[in-house]
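To keep things clear, I will list the structure first and then write my remarks on it.
All protein chains but one are shown in place.
Entry: chain A
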Amino acid sequence: MTTRFTTDHEWVRLEGDVAFIGITQYATEQLGDVISVELPDVGKSFKKGDEIAVVDSVKTAAEVYAPVSGEVIEINDGIEDAPQIVNDEPQGGGWFVKLKIADKGELDGLMDEAAYAKHIG
């Protein structure tokens, strides 16, 4: 399954109806060492563009926006205990939430890997 990207440096990867969401390698490089992540509650629904999480690094805090609409079906508890996973594996083990996607059509508005690479220049 291909991964899609937002201009705000979130990524989303669809597996069936489940959208894995996290932040990109580029985002973690800009933030520096991640020290905590505030994740939403399971069961909560978000619209595309809503603030869904907040990442704190040593230096700063950054909001994370839902790349697609949907309901949170799972959060990655592992990164609450070991937030450095976000730096080490931002697009793997450092995922934030799984959303039950409401409208797969929303993915069409997002960038593919090549477009995102161009976006971050």
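In the analysis below, contacts are C-beta pairs under 8 Å (C-beta built on N, C-alpha and C of every residue); 3 or more make two chains touch, one makes a residue touch a chain; residues count from 1.
As a working rule, contacts and distances are computed from a predicted model.
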Item to check | Candidate names "Tryptophan synthase alpha chain", "NtaA/DmoA family FMN-dependent monooxygenase", "aminomethyltransferase" or "Heterodisulfide reductase subunit F"; UniProt protein name, chain not shown | outcome: "aminomethyltransferase"
Next on the checklist: Considering the complete complex, identify which of A:D17, A:D33 or A:D112 is in touch with the unshown chain.
Outcome noted: A:D33
Checklist entry - Of the listed residues A:D8, A:D56, A:E71 or A:E89, which contacts the missing chain in the full complex? => result A:D56
Checklist entry - Which residue numbers on chain A touch the omitted chain? => result 32-33, 35-36, 38, 54, 56-61, 80
